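In this view, the complex is presented without one of its protein chains, the others remaining in place.
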Amino acid sequence: MFFKKLKECLTGITALWLMAWTGAVHAEWGLNLTRGVTPISHEVYDLHMLILWVVTIIGIGVFSVMFWSILHHRKSKGAVSAKFHHSTTAEIVWTIIPILILVGMAIPATKTLIKMEQTGDADMTIKVTGYQWKWKYDYMDDGLSFFSVLAQDSNDARQPGSNIDLNSIDHYLLDVDQPIVLPINKKIRILTTANDVIHAWWVPALGWKRDAIPGFINDNWIIIEEPGTYRGQCAELCGKDHGFMPIVVKAVPEEEYVAWVKKMKMAKAAAAASGDRDFSKDELMASGKELYSKNCAVCHMAEGQGIPGTFPALAGSAIATTPEGLPDHIDRILHGKNLMPPFGEQLSDADIAAVVTYERNAWGNDTGDVVQPKDIKAAR
Amino acid sequence: MRTETKLTILAIAMFGFGYALVPLYDVFCEITGLNGKTGTIANTEAAQLEVDQERLVTVEFDTNVNSELPWSFLAQAHKMKVHPGELTDAVFVIENNSDQPVVAQAVPSVAPAQASLFFNKTECFCFTQQMLAPRERKEMTVRFVVDPELPKKISTLTLSYTYFKVPGSDRVVLDPGVVDEERI
Partner (left out) sequence: MSEAVIHNGHHDHHDHKPYGIGRWLFSTNHKDIGTMYLVFALIMFFVGGAMAMVIRAELFQPGLQFVNPLFFNSMTTIHALVMIFGAVMPAGVGLANWMIPMMIGSPDMALPRLNNMSFWILPFAFTLLLSTFFMPGGAPAGGWTMYPPLVLQLGDGFPFLIFAIHFLGISSILGAINIIATVFNMRAPGMTFMKLPLFVWTWIITAFLLIATMPVLAGSVTMLLTDKFFGTSFFSAAGGGDPVMFQHVFWFFGHPEVYILILPAFGIVSQIIPAFARKPLFGYESMVYATASIAFLSFFVWAHHMFTVGMPLTGELFFMYATMSIAVPTGVKIFNWVATMWKGSMTFETPMLFAVSFVVLFSIGGFTGLMMGITPVDFQYHDTYFIVAHFHYVLVPGAIFALMAGVYFWLPKWTGHMYDERLGKIHFWLSAIFVNMLFFPQHFLGLAGMPRRIPDYNVQFTEWNMVSSIGGFAFGLSQLILVWVVIKCVRGGQKATDQVWEGAHGLEWTLPSPPPFHSFTTPPQVTDATAHS
């Protein structure tokens, strides 16, 4: 009775373990590590499979002996216990054999690790900076720089009580507003650092994750071999919205990459130009609402009510409703204070003007104030 | 001595050891390059290094400004090719974008960490507190040398600086005189 149950239990566990291997075949079930799309990720995958096999075989070996013993050396079967309690030979054998197996695993592991460290001679360098709770990408050679935040549809759906069907959203929580676009078949060096707390940049298909630490720079490299979209997430607890700062890498052929860089640069120039003109209140309110839900609502909440004790309310607050509060209001957004991060670097004058205008006119804060990009420029 | 007395002393000693780990860690990092911090050597020492004309190493310069600090910080050249053993200058520009004087300091980091052992500076602005008057702009120079012993496998290294606002410097900044006497 006992044995039968134990055997069932063991068979169950083994079956699950076996399913882990076949995961490669049933990739859509998501049971096993991805094989990835870089030379390193392939090696890591092979190492993973090697060790998984080794430990599985050892496990099956040792526990077959144990369960055979459990089956046969039972009092109920009339087994009489032997008296031995020592065997130097056996103990030496089961010390030496594991050592040999470990050495056998350490050799390929060391080789792969050395390869991972070869970050030199890259074709381009990307710097990844972790922020609470978004990523900033700097293309050090092409002079591009942008922030990448959780896509709006995921962000709406993840709000408690949103009642949005998560299956209706493409790549729920794994999609961003602006993916990082990279060329394929180029050696790309990736530097990671952070601005506030420690984050970790992880795209499983690229074969590694690396911490992003304020004041420190880490390097790694990739060569993406297949075009495609690869998704990942922050992997180091970084506060409230740690689970909501995904990474999307779009790997494209080189020509496409060059065209994309050109387009991005033109868009940047256009945005800079927009800072010189005035907007109507409606324009500011519309774009302010969108920017607010993307950048501010995570802490100050959708209705500006904040989270008491942690994040102050904006609805009805002095800073957002009184004329004296206005300079502080702009300053807080530009330069931050305490837990409030500064947005001066990531939002344009036009963007900040829109957010300030929105915050001063939404949720019953009917001040009627209209703030223009030139006001922000003056306050910078 | 009674067992419990010895053990109590051991516990207290281990508490002290926790603190001793701080300087020990620095020593450990200096030997192993564990935290990617760079070394500093004297000019004379650097002059004695033999220049390896055969080899070129790419040095990338990366600049970061912590978001609490209203400064901009850029490297004049974002990349250089240097011969190991050769003394080289790299120029950085900092600018205070605010209407207040601000004190900040730069923290260096080198990637790959292994290379930090072979990256030496004779002149550096890191770890020293820097005050910029409102809207002031300043050029800063780093004079560095890559040790010819740098492992052959390393061909690119990145020198990264992050400028941080000095914690609690707001009070001091009101009176720049205090900064000079007490802080620098």
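By letter and in written order, the chains are A and B; residue numbering begins at 1 in each of them.
Here is the rule we use: contacts are C-beta pairs under 8 Å (C-beta built on N, C-alpha and C of every residue); 3 or more make two chains touch, one makes a residue touch a chain.
As the structure is a computational prediction, the values presented were derived from the model and not from experiment.
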Checklist entry - Which listed residue, A:146, A:172 or A:363, touches the chain dropped from view? => result A:172
Checklist outcome for this item: In the whole complex, of B:8, B:76 or B:100, the residue touching the missing chain would be B:8
Checklist entry - List the subunit B residues touching the unshown chain? => result 2-4, 7-8, 10-19, 21-22, 25, 32-36, 66, 105, 107, 111-114, 116-117, 127, 162, 164-168
Next on the checklist: Counting contacts across the full complex, list the positions on subunit A that touch the omitted chain.
Outcome noted: 2, 5-6, 9-10, 12-13, 16, 19-20, 23, 29-34, 40, 43-44, 47-48, 51-52, 55-56, 58-59, 62-63, 65-66, 69-70, 73-76, 79-87, 90-91, 94-95, 98-99, 102, 105-106, 109-110, 112-114, 116-117, 157-160, 162, 166-167, 171-174, 192, 196-198, 200, 202, 204, 207-211, 213-216, 218-219, 232-244, 307-310, 339
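Here, only the chains that are shown with their structure count from here on.
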Next on the checklist: Centroid of subunit A to centroid of subunit B, CA atoms only: how many Å?
Outcome noted: 28
Item to check | subunit B to subunit A touching residues, read off their complex | outcome: 35-36, 58, 60, 62, 64-68, 70, 78-79, 97-98, 107, 109-114, 153-158, 160, 162, 164
Checklist entry - Which bits of subunit A are touching subunit B when the two form their complex? => result 117-122, 125, 127, 129, 131, 140-141, 189, 191, 193, 195-196, 214-219, 334-336, 341-342, 344-345, 380
